[in-house]
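I have a structure I would like to understand better, so I am pasting it below and will then ask my questions one at a time.
After this line comes chain A, so read on.
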Amino acid sequence: MANLVEIRDLKVEAKTDSGRRIEIIKGIDLDIAPGEIVALIGESGSGKTTIALTIMGYARPGCRISGGSVTVAGKDMVALSERQRANVRGLEVSYVPQSAAAAFNPSKRIIDQVIEVTRIHQLMPPAEAREKAVSLFRALSLPDPDGIGNRYPHQVSGGQLQRLAAAMALISDPKLVIFDEPTTALDVTTQIEVLRAFKAVMKKSGIAGVYVSHDLAVVAQIADRIVVLRGGEVQEVAGTNEILADAKHPYTRELLSAFEPKPRGESIVAALERKPLLQVNGLIAGYGPVQPDGLPLVKAVQEASLSLERGRNLGIIGESGCGKSTLARSIAGILPASAGQLTLDGRELAPSARQRSREQLRELQIVFQHADTSLNPAKSIEEILGRPLKFYHGMKGKARDTRIDELMDMVRLPKALRSRTPAELSGGQKQRVNFARALAAEPKLIVCDEITSALDTVVAAAVIDLLKEMQRELSLSYIFISHDLSVVEAICDEIVVMYNGRKVEEITPAISKVPQHPYSKLLFSSVPKLDPSWLDRLERDPELVKTYVQG
Partner candidate 1 sequence: MTTSTTMSRSTGYRFSWIGMIGFAIILFWAIIAFLAPHIIPYPVGEIVDEDYFGPMSSKLLLGSDYLGRDMLSRIIMGARYTVGISLAAVCLACFSGAALGMAAAVIGGWFDTVLSRFLDALNSIPSKLSGLVVAAAVGSSLPVLIIMLGVIYIPGAYRFARSLAVNVNTMDYITVARTRGEGIPYVVFSEILPNIIGPLLADFGIRFVFIVLLLSGLSFLGLGVQPPYADWGALVHENIGGLPFGAPAVIVPSLAIASLTISVNLLIDNLPKKIRDRSA
Partner candidate 2 sequence: RASNAVAATPKSGGALKAAGWSSSTADTLDPAKASLSTDYVRCCALYNRLTFLDQAGTVQMELAESVKSGDAKVWTVKLRSGVTFHDGKTLSSKDVVFSLKRHLDPAVGSKVNAIAKQITDVKDLDALTVEITLANPNADLPTILSQHHFMIVQDGTTDFSKGIGTGAFKMETFQPGVKSIFTKNPNYFKGGAHVDSFEFFAISDDNARVNALLSGDIHLAASIKPRSMKLVESQPGFALSQTTSGNYTDLNIRLDLAPGDKADFVAGMKYLINRQQIQKSVLRGLAEIANDQPVSPASAYHNADLKPKGYDPDKAKFHFQKAGLIGQSIPMITSEAPTSAVEMATIVQQSGSEIGMKFDVQRVPSDGYWSNYWLKAPVHFGNINPRPTPDILFSLLYASNAPWNESQYKSEKFDKMLVEARGLLDENKRKEIYNQMQVMISEEAGTVIPVYISNVDAISAKLKGLEANPLGGMMGYAFAEYVWLDA
């Protein structure tokens, strides 16, 4: 049987603005049979997204397919005319972009963007497409499936947007779907539902898939074959079981071993010094017009109270859309809380960042969930990182240059990226720049919203080590928002579980790793294992699932 996709000796090169050529993909071969799901995993920046895009016959601006061929259903995407390619895109191959936030047009309603594919290729009447979209929303566990499409992209949470992007790709029943990190921003419970939905849809229609991910455990659940990439070259290709059981390549083994959660070390700061750094009391925040009671129409966070001591870390977990980012934004003063108090280091924090002092702002940094929209596209990485150094610490010239290098080093970014703009970076690289910028301020507290979600296990582990090290040196504290329980467990002293805008439980892993609240239990049991059959065998209490998971 002929392969659906045949990639031969593919080379992609990028041209920097000085005209220098850099080879990002250095000649790879890849076959995908119809109905087969192939996973691409590898280090952040290894070329996963680039390869995925070439299957669409597309190279990002500044890049170019410089050699080889990409045959999809018998057509060489490299050689086709732009018009012919457009006929393949969306219809035979569709793509779920890595950064859903940037891929949605901010000025159009979500539903119109989701069904646009059917309009472009004239697949079905709009009303039918709308219905199909709603059923996909439901399958992907999106809340309010009938209404969510009428919102604008900035009105939904990160994870919701990611699933909406998946719905957009699936609506046309393509032969091949490329998922670029489709579950990075999802909590584990939702992730399970989504993975199941993917699997079901793909099995049913015999859709082949390319699944780009950093997460071996997730990949293990869904992929038939795994391709391990590094530095634009294929390191190893093998069936899923084979890789998990018997990885040949040292890099693959490294990836696997980084998966094992490391035990959390003792809290570094002596107990004596402990005093509350951040206190949050009865915070209410949300969106929409203010109601007569002074509160917003949609309350995304309700009466949340937290307390964090200096040198300790707080994890916040909870399903996608439960209000984690909203909470982080109100702590940072971006979305002024409608009610409740905030204190930082004993001093009252004004609800709005505008009213806070510069010192307070420096002490509390936030790293945004959407890395690409929070980096100014007109500036180079150097300028982005240099600004807080100058602004808070008055650093100039050489000193600043060295510090920028140090910061890039800390987050494992090659120095060659200094002069690039955000558009010339990979997803994970952007995320790290974003984080490095917060570090540059030398704050007391960093609110990290999903900073490792797009990182492979190796780099993520390195970043976590870095966090710990910095904590030791600078007695930093973190609020760590993540879907990744192993990461949260590895670094946090306390874990807050949120559900539907409310804090439902606070767990201290050092004392008791056992959650009490039923939702927390569900959450903890949903962490995928490095076992390909885990998902299929997973049985959860149907009652719990019914109560806590939409769909």
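The set was built so that all candidates are chains of the complex that A comes from, given by their letters.
Heads up, the rule we're going with is that a contact is a pair of C-beta atoms (placed from the backbone, for glycine too) under 8 Å apart; a residue touches a chain by one contact, two chains touch by 3 or more; residues count from 1.
Small disclaimer: the values here were computed from a predicted structure and weren't measured.
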Touching candidate - 1 or 2 - for chain A as found in this complex: 1
List of chain A residues in touch with candidate 1 within their complex: 16-20, 106, 332-334, 353-354, 356-358, 361-362, 366, 368, 370, 373-380, 387-388, 391-392, 416, 419-421, 437, 441
